[in-house]
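Removed: one protein chain of the complex. Kept in place: all other protein chains.
Read from first to last, the chains carry the letters A, B and C; within each, the first residue is number 1.
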Amino acid sequence: MSKINYRNVVAQVMTAVRPHIGAGKVADYIPGLGEVDPGRFGFAVATVDGEVHGGGESATPFAIESISKLFALALVLHHDDRAIWKRVGREPTGDPFNSLIPLQLSRGIPGNPFVNPGAIVVTDQLLSDTGDAYGAIRELLRAETGNPQLHVDAVTAHSEETTGNRDRSLAYLVADFGNMINPVHETLDHYFRQCSIMISCEELARAALFQARHGVRADGSYLISAEDARGVNALVLTCGTYNEAGDFAYRVGLPCKSGVSGGILTIVPGRCTAVGWGPGVNEKGNSVSAAVALRAFGRLTGLSLF
Amino acid sequence: MSKINYRNVVAQVMTAVRPHIGAGKVADYIPGLGEVDPGRFGFAVATVDGEVHGGGESATPFAIESISKLFALALVLHHDDRAIWKRVGREPTGDPFNSLIPLQLSRGIPGNPFVNPGAIVVTDQLLSDTGDAYGAIRELLRAETGNPQLHVDAVTAHSEETTGNRDRSLAYLVADFGNMINPVHETLDHYFRQCSIMISCEELARAALFQARHGVRADGSYLISAEDARGVNALVLTCGTYNEAGDFAYRVGLPCKSGVSGGILTIVPGRCTAVGWGPGVNEKGNSVSAAVALRAFGRLTGLSLF
Amino acid sequence: MSKINYRNVVAQVMTAVRPHIGAGKVADYIPGLGEVDPGRFGFAVATVDGEVHGGGESATPFAIESISKLFALALVLHHDDRAIWKRVGREPTGDPFNSLIPLQLSRGIPGNPFVNPGAIVVTDQLLSDTGDAYGAIRELLRAETGNPQLHVDAVTAHSEETTGNRDRSLAYLVADFGNMINPVHETLDHYFRQCSIMISCEELARAALFQARHGVRADGSYLISAEDARGVNALVLTCGTYNEAGDFAYRVGLPCKSGVSGGILTIVPGRCTAVGWGPGVNEKGNSVSAAVALRAFGRLTGLSLF
Partner (left out) sequence: MSKINYRNVVAQVMTAVRPHIGAGKVADYIPGLGEVDPGRFGFAVATVDGEVHGGGESATPFAIESISKLFALALVLHHDDRAIWKRVGREPTGDPFNSLIPLQLSRGIPGNPFVNPGAIVVTDQLLSDTGDAYGAIRELLRAETGNPQLHVDAVTAHSEETTGNRDRSLAYLVADFGNMINPVHETLDHYFRQCSIMISCEELARAALFQARHGVRADGSYLISAEDARGVNALVLTCGTYNEAGDFAYRVGLPCKSGVSGGILTIVPGRCTAVGWGPGVNEKGNSVSAAVALRAFGRLTGLSLF
């Protein structure tokens, strides 16, 4: 593999994305998110060799939202790499991330860990494994980014809580089928807070590097096994952008995990991670500008898996 | 990337698969298939460098079934790489390959080219593009394998035709929504015949090498662009084994396309292809023994994408 | 029960319906129907005492369409009042009359005899019972109306046939689950013809009187038992206007069977039948003006079941 000049790539990505900044619609169902300026954009790359390059608002924190699901899953696999797969599947659902329909048909076993009910089950498991699911995720992010100040945004957390009726509906359906260990409101409390952690593109790219390093953390220890890391990368590719995952695989060719606040993380196994952030999302909940950025990134670097 | 001794790998795969030969259930809804001895097994690898290695019944022809969908898609993209994406999606459906439910909800636009309705639409497009969809697929397979005798199995084709009510139901629903160009029975005639082409593991591995070579055929010409080849590999990974695709991605980490007669083809971009064949399939229509073989192949070679 | 002056009622119904004549949309998916003038309207009442009163175009023939399903069901019950209930349910589906979704979920057992797949199964049974399903329905209608000229409209029948892809999709799905006796195309041929029988409001009201007489035909013989006639009236009420049946029961309070050509038949057990016809239908396939007429009829006569 040839040497890639990531600094140049970031600059070219910024050029490519410029006409698309502001596109999409800021998710307004979470009041704390709805007030974000849609014209913001950041991009960052972090390599397994320790390079970090940013463009635009790459150092501005935003709510991590569903990208937190990746870290929760890794922590659960760290504690026990088998138990969770009895409680959640590994298949893309073909449905929106908050659909009750496949969840009822599967009798409370969510299709995968990245749709909302699956992520709630993962947080529930992590809460049982650690006694503090939110705390465990926060500490992992602090350690991997080296930023001990990483914290939940109280406004976003409150917004999540006051607007979380769909998540409550999903969680109670899971509980009705006997697939919830902790009281629903406790698990959801952790879930809402994990989604409200504020983090920048650069930090997020660094935090996710363990997936590019096949499970190895910044301090050289294994968070999860190489086999599990490969599996998680596969899940990110097949399920990480919900019912747009097939198209992301087709057009970007890399595992991508999105959040409704406009962040999208991509992982290039063995090489690097990259994060784009633009608050405007499409009807499937994925950032329009960040998707443009990641497609440009893939094209410029030739780093498709396929 | 280190040099792999594929001859040894094939031998080790055969050892690993032995206890699983005969597992699963031979698809009996197609009479022609139901008579196949469930104890058969073959495996073959073909590399972009021209190596071909086989184990077991790697030279025994079997009905290609749904693996033909890959070749039909490539031919359609060869003729026009845009038109087909207005008629079929690129998303995993989370449903069985023959489900009417997502098709009705999407108003006749199949989720992807590998579920049955999507494949029927692809064949319909190919029939319009060429005037002879079956013939085009057969000629492609003959050319890439170098076997001018490749032919349809009349018994299987007849079986498909006499038992094809589910496919008829799907095709007429597509037609009802205005997404069929040719008369339903004509398109289905080509579709049934393309599924009944007899081909061996070794031949199939060779025939699919253009996907490992990023679109380049055996004669050095481009069948499809490198970009399209990458996209097709992504589709094979996310949709090629239906509602088990997430698990295949998680456990094998390579694009896999299965057929109900028990064949599974995998593609390692830039490196090779491999095909396992064992007639017993699971409830999702994927061969049990061939899946074991491909997992062993991935583990022994380390050739995961992730 | 007080004596009702039906002649006056018909006149008052005509007055009530006048502002609504022309409302709705003529079903244009069947070309033969699409050419009908939306401004037409007819209404007729027939009593068990032999009175017949008509208003507007009550003697103009129109395609019977789905109202034929009632006669097909009665004939099947006439031949054997048990066998059919193993092949079709008796529950409203909550879905449109041509939905594949409940049919797949129930593995080919249609929810009731009045959704299209259920009616196709009934016709299939009648074809087996009689050797000529269409002929049996036509002869029943001829006998009950006293009109030996009743016939299929060739243009409508041809239209049904050329636009019947949705019905084909439904029928092949039924066949795939093993719930079809005759070849699909033969059953559908009878089904398309039975739907294309031309009949007027007055004739239809007379033809359905056996349901008001608890199974007794014009000649005094039993077509079906009183118990079966009660059951069929119940089915007409709960399922006869598809996913608008609840609202018809709520607002009209009488069993109503509609057809997409704009006819609606109502049955008042022990008293009479009434038929309204106006070609404009709503999105659920029920005539707007005929519904207005039947609501007025119920209100003016006080003849609610409830």
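One rule holds for everything that comes next: a residue touches a chain if its C-beta (ideal position, glycine included) is under 8 Å from a C-beta of that chain, and two chains touch if they have at least 3 such contacts.
The structure presented is a predicted model; accordingly, all values stated were derived computationally and were not measured.
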Contact list for the unshown chain, restricted to visible chains: A, C
Chain not shown: contacting residue from C:38, C:111 or C:259: C:111
Touching the absent chain when the full complex is considered, from A:2, A:149 or A:165: A:165
Per the touch definition above, residue among C:90, C:142 or C:158 touching the missing chain: C:90
Absent-chain contact - pick from A:184, A:265 or A:290: A:184
Hidden partner chain, residues of subunit C it touches: 89-95, 102, 111-112, 229-231, 233-235, 237-239, 243-247, 249-251, 253, 255, 269, 304-306
Contact set of subunit A toward the excluded chain (per top definition): 99-101, 103-105, 165-166, 168-173, 175-176, 184
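By definition in this document, only the chains that are shown with their structure count from here on.
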Pairwise touch network: line, ring, star, complete, or other: line
Of all other chains, the one whose Cα centre sits farthest from subunit A: C
CA centroid of subunit A to CA centroid of subunit C, Å: 55
Geometric centre distance via CA averages, subunit C-subunit B, whole Å: 47
Two or more partner chains touched - positions in subunit C: none
